[in-house]
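Here the complex is missing a single protein chain, while all its other protein chains stay put.
Up next is chain A:
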C-alpha cells in the first residue's frame, strides 16, 4: 500500500507539475500564505491531503506537516482513549502520524479490504499503534546489532 501511494503521488506530481507551476508563476503576485493553505488542508480527507503534496514544493511541505496527519488519524472519533499530548509524543517518537497512516491506517481503510473496515475506529488506531511500535523496535534491532 505504501508503494501504491508513493507511485500514485509521483505520477500525479509529474502531471500536475507542468500546469501548476505555470499557474503559480502567473500568480506569483498573490502571496500564497502557508498558514492559509494549512487551514484549508485541515479539512480535507487523507487522499486529498496526499494528493495536495503533488502540486508543488510549497504544497508538498505543508501537506507533510505532522499536525495535519495527526488530524487525519484522530479526527474520526471524539475519544481515542488517550490524551492528545500523550499520543502525539509517542507517535512522533515512533516515526510520526504520516507514516503511521501510510503503513497501517491506510491499508485498513482501503476500499479493497472487506467493507466492515472502511471506518477507522479506535480499534484500528490501537492496532496500528501496536504494529507501529513493534516495527520501530524491529528496525532498531537491525541497526543496532551487537555481536
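By our rule, contacts are C-beta pairs under 8 Å (C-beta built on N, C-alpha and C of every residue); 3 or more make two chains touch, one makes a residue touch a chain; residues count from 1.
Everything that follows uses one rule, which is that contacts and distances are computed from a predicted model.
When the unshown chain is looked up in UniProt, the name that turns up among "Nuclear cap-binding protein subunit 2", "DELLA protein", "Protein EARLY HEADING DATE 2" or "F-box/FBD/LRR-repeat protein-like" is "DELLA protein". The chain not shown here is touched by just one of A:41, A:54, A:72 or A:87, and that residue is A:87. Residues of chain A that touch the chain left out of the display are 81-83, 86-87, 89-90, 93-94, 104, 107-108, 113-114, 117, 123-124, 126-127, 129-134, 136-138, 140-141, 144, 146-147.
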